[in-house]
Structures are given as C-alpha cells and as structure tokens.
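If you scroll down you'll find the structure; I have some questions about it.
Heads up, one of the protein chains got dropped from this complex, but the rest are sitting where they should.
So that you can tell them apart, the chains are marked A and B in the order they are listed, and the count of residues begins at 1 in each.
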Amino acid sequence: MTAAVSAHRRWKYLPQYLAIAPFFVLFAIFGVYPVGYSLWLSLQRWNGVSEMKFVGLANFRFLLTDTAFWDAIGNTLLIWVMSTIPMLVLSMLVALGLNSSVRHKGFLRVAYFLPNVTSIVAMSLVFGSFFSSEFGVLNWFLGLVGVDPVQWLTDPWAIRIAISLMIIWRWTGYNAIILLAGLQALPQDVYEAAKLDGAGPVQTFFRVTLPLLRPVLLFSVVMSAIGGLQIFTESQILLGDRGGPEGAGMTMVLYFYNTAFADNDFGYGAAIAWGIFVVVVLFSILNWRLVQRPARGGEK
Amino acid sequence: MTLTRRRFLTGAAALGATALGATACTSPTTANPGKTTLWYSTNGVSEKVLDQAVRRFPAQHLTPNEVSGELNRRLLAALSGEAYLPDITMLGDGISTYFSATDRFADLNALGARQDEANYLPWKWQAGRSPDGFQLGFPIDTGPAALYYRHDLFAEAGLPAEPDAVAAALSTWDDYFEFALRVKDKLPGRYLITDTKMVFTYSLAQEEQKYLDRQNRYLEDQSQVRRAWDRAVKAFRMGLTAGYAGSATGEGVDRRAAWTNGKEVAFVNASWITGNLKRSAPGTSGRWHVCQAPGGPGNQGGSFLAITRYCPDPQGAYDIVKWLMSPENQAAAYLELGLFPSSPAAYSDPSVLAPEEFFGGQATIGVFGAIAEKVQPVYFSPWDITISDTYTDELTNVEAAGKDPEQAWEDARTAVERLLRRQGVLA
Partner (left out) sequence: MNRTAKPGTLLTYGAMVVGALITLFPYYQLAVMASNTTADIYSSPPTFWFGGHLFENIGEVFAKIDFFGSLLNTLVVAIATTVLVLFFDSLAAFTFAKYDFPGSNVLFGILLATFVVPTQLAAIPQFDLMAKFGLVGSLNALIIPAAANAFGIFWMRQYARGAISDEVLEAARVDGAGFFRTYLSVGLPVLRPALAFLGIFTFVNAWNDYLWPLVVLIDSNHTTLQVALSQLNGLYLQDYAVVMAGTLVAIVPLVIVFLFGARHFIRNIAAGAVKG
C-alpha cells in the first residue's frame, strides 16, 4: 500500500520534474560527460590527429611543477586585484553621482553602461591601437602632461595595467548600476538620524552608507571574481596566444587555450583544465565564506 | 519591449522546431560539398594565380579560402571533428606534425607525383615526404633569407647603399651590429634589427642543424642554439633591437607602422615577407633593396600543398595543385609576394629577371637565387615551432622585461626539455 502511495506521489509531480528537466539533461550531456571525458583525456598524450597514448598521471606530475602554470594563476589573480579594486572605487563614485540630483541621468546611465554590452573582441582591437607605442593615443595624452611614453604592450607591468584598464572600462558602469540600486534601497530614516547627529556627508558615507551596502558590494566582488578567473579575450587579442613578455598577460584560461588549441597538446590541456577547476573551487569556497559571514552576524 | 504571452510561445515553438529540425542534418565532411575547397594562409599563395585556377578548372569548382595565421589550429580541429574539411590545404614548415596522421591525407605519389618530382628542388621535395615514403606535401616555396634595407635612407646617411657594397660591408653578424651602431648615430630613433627574435631565428637558420634529427631524437649537441642565442643577446646589449609589441608573434601592428614611417630601415627575413611588406607599407615602394644577409645563407619557412583523404576527386585536386605550382605560376607568385620558387625552372623565367618597381629597379631573384643555391636542408620536427617559441619568449623577457640572460637561457632549456619529456621524445 505504501508503495502505491509513493508511486502515486511520484506521478503527481511529473509535470514539475519535466519542467526542470531541460536544464539537468543539458547539464548531464554538456557538463557531467565532459568532466569524465576530460579526466580520461588528461591521462593521455594526444595531438588531436594521431593515436592517443596512455601516460598515466604524467600530465599531472608535469602540471604540479609547471612554473608557467603557477605563474598564470598568480598573474590571473594579480590582474583581478589590479582591476577590481579601482573598478569598485570608480563604480561607487559613479553610483553616488547618479544617486545625487544631477541632470541627464538617463543619458549618463546608458553611457556608463554601454561598454558592458559591446563585444570584447571588438573593443580589444580598439584598445590595442590606443596602446600602440608607435601611434597610440594613450602615450600622446601622457606626453601632453609630460609623462614619458609607456611601452604598453611590451613592459610586463604596463601589460597588466593595460588589461586591467580594459576590464575597468568594461565593468565600472555595470557595477555602478548595481550599487546605485543598493543605494536607492537604503532606508531613508537612517540618513535623517545621521543628519540629526550632525554627521557630515563624508562621515555619513563611511559610517552609514558603506556598512549598509556591504551585501551589494560583496555581490559585485563575487561576480567580478567569477569573471576575473576566466579572463581570456583581452589577453589573446592584445598579446596573442603566448601572453607577451614575461607572460605578463598569460591568464589561466589563455594558458589552457594555448596548450590545447595552439600547441595541440590536448592531454596536457585537459590536465590544465583540471588544475584551473581546482583553483576556481578553492576561490569559490573562499568567496562563499566571505559572503556567509555577515549574514550569520546579522541573525544574532 | 512588449512581450505578449502568445507571441512568446509562438516564437518559442517555431524556434524550437527549427533548432530540432536543423539538428537532424549534420555538418558536411568537406567545407563545400561538390566543390574543391583550398585553404591557404595570408600571402601564402598568390590570389591572382588562384583566380586563374578557378576559371581554368571549372569542373572542380575550386573554392579558395583564406584562413589567416591560424590555419594549423583550424585544420587540426577540422580533422578531429571530421567536418568542414578542406579538399586541398596549405601546410607550413610544421608539416612533420602530420606525418603521424598520413591516413587523413592522399599520397601524392598515387596521383602521379613521381613524374613531377624532378622539376622541384630535391631537398624541398623530400621535406614533404614522411619517413615511410608517403608523399604528403607538394612544394610551394622555400624561404631564402636576405637583408631588406631602405637604400634611400642608407644613402641619406652617407652609407653604402648599393646591394653589392652593402653585402660586402656586412658579411658577419658582428659587422652588422657595428654598422647598426653607426646608423643609429646618424639616424637616431631608427632600427636595423626588429627584435632579438629576428637575430635568433635567422642566425639559427644559417646553421646545419636545429633541435632534433630526422629520427626525432633530441640532438646531443645544441651549441648552434647557444650561438644564435648569444648573438641575439649581444644585439640587445648593444641597444640595437626595436622590440615592437607583438613582434614576438609576428602579428604586431607597431612593426607595420615602423615600416610605413621609416623607423625600421633594415631587417633580415625570408623572401616570403615581401607580400606583407608591400601591402603594409605601399608608400615605401621603390625605396627597398635586398642583399645577402649577414652570417651567410639560410632558409626559414616555406610551405606545401596537401590533399586530404576526404576529397572526393583527388586526381582533379592534384591537377589543380600541379598547375598552381607550375614554374610560370611560381614565378608570378614570386613577383607578387616573394614566394621563392621551389621549381628551379622558374628562376630563369623572363618575368622574374625584369626590374622590380617595389625594389627600386632591382631584380631580387639574383640575390635570393644565389642564397637558395647555397642553403643546406635542415630537418624541421613537429616540435620545432614550440621549441623556437620557448627560446624567443625567453629572449623577449630579456629584451622587454630586463630578465638576466643566463637565467633566461637556463629557463628556456629547462622548459624545452620538459616539453620533450612530456612528448616522450626525451626519457
């Protein structure tokens, strides 16, 4: 009898299971299967056309001692920090500006947001010309204010700054819009209380606004981390598959792409993919703990 | 944005049906079924000759397709996906990569290549043949390397400007470096050396061996690599390298700007750069000369045409290949793009002996022909490109990031050996 009931119960929910099925079916095919396949591939030596050769864990042994891979991890995190911090500060300023009583808000919002929807490939090509040491406008502007020309695409630090600039340009508006929504959702009575206490605008910002905005700021950080770990297009278009001098523009995903699809080393490429996976999981756990902590504190 | 429910559902249903319907028909094996698709990279085959071939072989429906610099990546992807494959494809000097996959190609010997072999340079013909005798590639061009220089600017600076005089003054790399120093004094801000990669690549091209032998064994003696490395470092230390952004990948736009505005007054390169130079800096026409490169004759690059197994009409494809690479057409490709003929009969074609406008009236075949005659064939292994990239990456670190040259050398050696161990070449 119980069996009949549970069978009935199961059929009862069939529409719901069908409704959520497409995602899970697609994920099984294009998510789960690739995971298994790449695990198997990472144990092979394969150039894409010849016979595969089983090499056991050799690819992973190489990966652990591969300085280029470790450098790519460090570099990716470095570029992420170099782009995220200025980007958040700028976003905050833009959000505050949009939240004040300036005119033409509609136009400003669209102007700041536009970079986010324009193709990275296209804009990387445009920025590539800005960074040129022969005819670039950036060095020309710097020359106007008396700064020596910078070798944007050959000096390792300049390369990292160049990539960061492109990321900042792309994401400032996006995050400003999100922070703006956060600002608009803040309760007004807190501000009135602060005013009564005689707090100035700067004090109010750091003591009241910023703490209240914390969840929204964390959302921005988490989202930028997800994107930041996957930086690829800017580097590939600006510097080519090998990441430029000192591998300054070599990110994890570019290293993967270069190994697998430029050097045709698919087995090792799969091993690198797994290495990146581990980094992303560790980083996500870190992020998750960062986000969870204030929530727990808030429930006290 | 008004999105009514009905409109949404109708649209969704229609698109879902289209997507499912499209799923039923799979991708074609060759890129243009019923036609003969030919893949070539930029400036790799003469487009004028290709246009003529399209008209000459109407039955084959020749469809040329320019695939930029990433032809190799696309070909591997098409081969492993068995879809959108070319019928005929260009292969670069990394042709040996495909020797382990000859089952994907047509053996040209089965199509009559044996009769044509005698018309081409023997060493070049051999380079297109796998160790077990499978004729994979039909020769396009070879890459004799010469010194390209701006004779107008040399003359302006009161230096020798005629090819023989320049060649006589610059017989060794050290001569060249000293000369470059003098030019730097007289013409500040101009360069005769693109980057350390140029010195390394063309110095190594003058050696009798590179990295691996014909049996794909890592050479015990790598002193030739070290010689080329030291020369590159020396040029950098003397402050002679321009080091344009992206020049390490050959894709930099800054170097093209430098050609256009006269900042790069000379450089060493194989003859196939001519097409690129002409198209990038048309305004400098008439101001260039070529002469023998410092350090002696050397060969860098040169390509092949191959026919894939998936081509339904290999004999028809072979007829096209043979015609494209006939001595007359190779002569035309030489004059247009500097693709140095792999067929010696083309050297005496009257058209190539005429003065060339772009080179200020010089007939460049005299210079490149003399170099090509003295070139030693050198084996090019499947890993040569990655190995060279590893060395030149480290040289770029020295040049652009101030890395200690000894450290860079050690790192490059270690990386190369690790690569070869991973590939099973080294134990």
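By our rule, a residue touches a chain if its C-beta (ideal position, glycine included) is under 8 Å from a C-beta of that chain, and two chains touch if they have at least 3 such contacts.
These figures come from a predicted structure and were not determined experimentally.
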item: Touching partners, among the displayed chains, of the absent chain; value: A, B
item: Which residue of A:I73, A:L142 or A:I178 touches the chain not shown here; value: A:I178
item: Chain not shown: contacting residue from A:F62, A:W80, A:W152 or A:F266; value: A:F266
item: Candidates A:V137, A:V190, A:L210 or A:L286 - the one touching the absent chain; value: A:V137
item: For chain A, the residues touching the chain missing from this view; value: 9-10, 13, 15-17, 19-20, 22-24, 26-27, 29-31, 33-35, 37-38, 41, 94, 97-98, 100-104, 106-115, 117-123, 125-127, 129-130, 134-137, 140, 169, 172-174, 177-178, 180-182, 185, 216, 219-220, 226, 229-230, 232-233, 237, 253, 256-257, 260-261, 266, 269-270, 273, 276-277, 280-281, 284
item: Touch list for chain B against the chain that is not drawn; value: 1, 3, 5, 8-9, 11-12, 15-16, 18-19, 22-23, 26-27, 31, 42, 65-70, 74, 77-78, 80-84, 251, 253, 256-257, 260-261, 276, 279-280, 283
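What we mean here is this: only the chains that are shown with their structure count from here on.
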item: Of all residues in chain B, those that touch chain A in their complex; value: 72-73, 76-77, 79-80, 97-98, 100-101, 104, 243-246, 248-249, 251-254, 257-258, 261, 263, 382, 386, 389, 393, 396-397, 399-401, 403, 415, 418, 421-424
item: Touching residues on chain A, where the partner in the complex is chain B; value: 45, 47-51, 53, 55, 58-59, 62, 66, 68, 128-129, 131-135, 151-156, 239-242, 244-248, 261-265, 268
